[in-house]
Every structure is written in structure tokens, then in C-alpha cells.
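All protein chains of the complex are present and in place, except for one that has been dropped.
First chain written, first letter: the chains are A and B, and each begins at residue 1.
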Amino acid sequence: MAYEITLLTTMAISVLFALSLNFISGFCGQISLGHAAFLGTGAYTSALLTKASVPFLLTLPLAAMTAALLGVLVGLTSLRVRHDFLAITTMGVAFLFVGIVRQQDFLGGEIGVSGIPPTGLGRVGFLILAISLAAAFAAFSLYVRRSWMGFVFKSIADNEDVARLLGIDVPRYKLAAFVVGTAVAGVAGALYAHHFRFLAPDSFGFIESVSVLAMVIVGGIGSVWGVAFAAAILSVLPLMFQFVNDFKLLLYSALLFAMMRFSPDGVAGLVRRFLVTGPRNRG
Amino acid sequence: MAEILSIEDVTVRFGGVTAVSGASLSIGQGELIGFIGPNGAGKTTLMRVITGVVQPQQGRVLLAGRDMANWSVSRRVRAGLALAQQIVQPLHDMSLLENVTLAVGMRHTASPLLSLLHTARGREQTVARELLARVGIGDAADALPATLPLGFLKRMEVARALALQPKLLLLDEPLAGLNQQEARAMADLIAELSRQGQTILLIEHNLREVIRICPTLYVQDNGKPLAFGQTQQVMADPAVRRAYLGAAA
Partner (left out) sequence: MLSVELFVQGIVQGSIYALIALGLTLVYGLLRILHVAHAALFTLGAYIGVLVTNQTGSLPLALAAAALFAGFVGMAIYKLAYEPLLSRPPYIALIASIALFIASEEIYRITFGPYGLSFVDPPLQGQIQLFSGFYLKHGEVLVIGLSVTLLGLLAWLSSSTRTGIAWRATVTDPEIAQACGVNIQSVRYLNFFIGSALAAIAGVLVALLNNLVEPTMGSVPSYKALAIIVLGGLGSIRGTLLAAMALGVIEAFGTIYIGRMLDRDAIAFAFLIAVLMVRPRGLLGAR
């Protein structure tokens, strides 16, 4: 049972993290290759605070705030650079984060942070918290997509110059997307820190950033259900491939490639096509 | 007559090239002015100065008496400027109806917080349908842009601009790319909008249609203002004839 709880907690944290990127990249169209830096910011904030005896639940909003602060900075760069230039700039953010954390003694440097205290919620309590937060943000995402904010985001993702011509203050909306997305990534980071009880700088670098973007794209960029599903599956896929231990990364990358090559609109696209062609086949 | 737009002595230079030099123009409430000139006359540049994409080195642009210097594009739009572009730019993932609905809902999209607090779109959709019908493409409201011919998209651009309830409607070559029949129908639509009281600045290559529907013309050549006045008088001006015949020869 303990193993299943660990597995489910990992899934819930990944879903929350992937949905936070989906808010920025899927809804507002700003591709980020450095989203793990915000997970890391939240994780380090929360871990250092609980080690200083701050109650865990209190660290959640603080982790969200520090991550969002960094998010505003990156969001400001997104006002200046666009498209592929932005993707590579955000990739730079991941490298800068790791590079800076590695050299700071108070952040544990290369060795990382260990001895993170337990949350006091118990394993099941912690799992319930993680699932509730993921579910709450999924519900919020679904609401936003129906709201006028989602409508505006869709136009910015499509063509931001046109959005401006329709009187939309594009910079403010982009910043809003970055603030929400990075704050939630910070919360996911706080959960991450207290789930694994150990932090190393390399866990928040480029590879982790690419993995979470892969979850979003495999799920079907912008689709809340698709992304949640893909994040849940992909986060534990390497564990499931344990039986082919030596080949698990090869299998993972081959699957990812096949998905992009044959169903570029992700799981959500697969399902949509099935629903569209399904009845016709039956009829 | 209240001034809606006034352009005062605007000059734009790109590097060493002067694209517009000393342009001045004013548009009063309810007027329909045709803005013409041969290729390279600086029409597009002046238009971009009005929308705020290009900053002039000299001169001012006032909308309803307010200097728009350093205003962002979206702020200009909210102050009452709307543009239908020469190269149509529909939002591709949205139906025509959604394209127009988003513009109708500019009250809800004024800030992220406002937009987050509103979900209902019914009223805006009704208005958007009416607008699409008004420009003659009500039947195509639910179609995606990629499935429609250029003529429809040009009209959608006009409907989307009208949806912003602008003080001034800027039309950038709305007839370009249309066949003779479509162009005539579009020109009729513009004349009809003008009759309904809409103030319009029409930038257009199609001289015949412009002369037919515009009571006033503004002519620019080589970036310099050439003539501004009643259509008949402007077209009789030898300098204007020379600019056009010279360009044709």
C-alpha cells in the first residue's frame, strides 16, 4: 500500500506541475523550456522554511509567491522576445537557476538540501492534499478556459498582433498567465520537496523542464483533461518500464517520438478523432 | 463639425529614407475620406503612424482632441480607433462569429481580472451575428476562416473593426484582391456605413471606386501631401494628374 501511495502522490504532483505549464504554454501560447526553475524555486523556499520550523501549510503560499516573483521576471522578458527566441530564453532560465543554486552554500550547493522535516499530515493526508490541489487547479483551468480570460488567451496564442488590434492589453495578459502558472508551479515544488524530502539542484534543470513540456504536448497542448492524463501516466512510466530497466529511457523517448510523429495533437487529439470517426464507423 | 482625427505635420524617417514628410490631414465627425496615392506614396507608413506601430520623428496625431503619442496599439483601439487590415488576419482557431464576439466584448477584456470574472457570451454573440449580417456574411458566421474565400474574410475584418464601436474606422485597402463585382459590393457597403454615420478613413488603390463613393480625397505622393479637398477639385488638380499619369507612364 505504501508503494501505491508514493506512486499516486508522484502522479498528483506531476499533474499539478504540468497543468501549471499548460496555463502558460497551452492557454496563452508562451512556450517555456525552463518551467522546472519555478518548481525548484517553490521547492527550495518551502524546504528551507520548514527546516526553520515554519509550518508546512504556511510555506505553500510563500512558495507560490517566490516562484511567481521569478515568474514575473521571466514574463517581462516574454514581452520583449517572442517565439523561438522566448523558448531559448526560458531554457536559459533553467540553466541559470541550476547554475546559481549550485554555487550557494545556504541552498546546499552541489549537495542539495536533505533532512526536510515531515509535514505532519501523514502519508495519506499528504496524498489527499496533493490530489485536492491538483483537482482544484484543474477545475480552475477549466473555468478559465470558459471565461473571457480564456477567450483572450486563445487570441494571444493565435496572433498577438491581432489581439492588440482588438483592444487587448497583451502584456498584462501574458504577465497574468506567467504569474498564475509559475505560482502554481511553486506550490507543486513545495509538495515535491516534502514528498521526496531531498532536493538536488539538477532535479530542476533542462531535463525536468523538457519532461514537463513533453507531458503538456503529449496530452494535447491546451487540453486540461489530456494534459492531466498524460502527466499522470508519463510521471510513472519510467517506473512501469522497470522490467526493461536498461531500455526504459529508450522506450520512453521512442514513445514520445512516435506520439509527435503520428499524433501531434496529443492524447486529446487521439480521443477527438476517435469520437469523430467512431460513430461514422458504427453507422 | 467635431474633429475626430487630426494629423499635424507628421514626418517619418527610416534610416536615411524619408517615408512621410509633413503630412497633415483632419477628419470630422461622420466624414468619409479617401486616402490615395501611387505606389510608394507612404500611405501604409502614415496608416501605421495612426495605429501606433510606427513612431513619427516629428508631428502629432490627435484622436478626438487627445494626443496619442506613446500610446500602445490597444490603448488607441480602446480610445476609439479600429482597423481593418489590407492583409486579412483572422484568428484561425476561431469561427468568424468568435472573431467578432471577442471584439464586441471589449468591455470584458479591458483587464485580466475583469475577463476572469465573466463567462457569459450570449449577448456579445447576438451583437456579433448582427454585425456579420450587416456586412453581408451572416450565413458564414459559424465557419472557420480557413474554409472561406478572401471576400468573406475582408468583410469579417470590417465587421470585427465595427464591433469595437470606433470613433474612426480605418480601412486599409479593403478592395485589394477582390474581383470587380466583389469590389463594387464592398465599396457599396463602405458607402452605406458612412451614410449610417460612421467616420471612415479609406486607404485604397482602386481609384474608380474611391472616386465613386468618397466626397473628400487626400492625396500623397513620395511621402508628401499633394492635395486635400473635394473629390472633383482634387481630381482636376494638374499635380495629382501628373503624379498618377507619371506613375503609369
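Just so it is clear, a contact is a pair of C-beta atoms (placed from the backbone, for glycine too) under 8 Å apart; a residue touches a chain by one contact, two chains touch by 3 or more.
Just so it is clear, the structure is predicted and the values come from calculations on it, not from any experiment.
Participant: Using the contact definition given at the top, list the shown chains touched by the missing chain.
Facilitator: Within the full complex, the chain left out of view touches A.
Participant: Tell me which residue among A:Met11, A:Ile116, A:Ala214 or A:Ala268 touches the hidden chain in the full complex.
Facilitator: A:Ala214
Participant: Which candidate, A:Met91, A:Val152, A:Ala190 or A:Val224, sits in contact with the chain we can't see?
Facilitator: That would be A:Met91, which touches the missing chain.
Participant: Counting contacts across the full complex, list the positions on chain A that touch the omitted chain.
Facilitator: Given the touch definition above, chain A has residues 31, 77, 80-85, 87-89, 91-93, 95-96, 98-100, 102-103, 206, 210, 213-214, 217, 221, 246-247, 249-250, 252-254, 256-257, 260-261, 264 touching the missing chain.
Assume only the chains that are shown with their structure count from here on.
Participant: Just how far, in Å, is the C-alpha centre of chain B from the one of chain A?
Facilitator: Each chain reduced to its C-alpha mean, chain A and chain B end up 42 Å apart.
Participant: What residues of chain A sit close enough to touch chain B in their complex?
Facilitator: So the residues of chain A touching chain B come out as 143-144, 146-149, 151-152, 154-155, 158-159, 161-162, 164-170, 172-173, 176.
Participant: Where on chain B is chain A touching in the complex?
Facilitator: It comes out as residues 51, 72-75, 77-78, 82-83, 85, 89-94, 98, 101-103, 105-106, 108-112, 114-119, 121, 160, 164.
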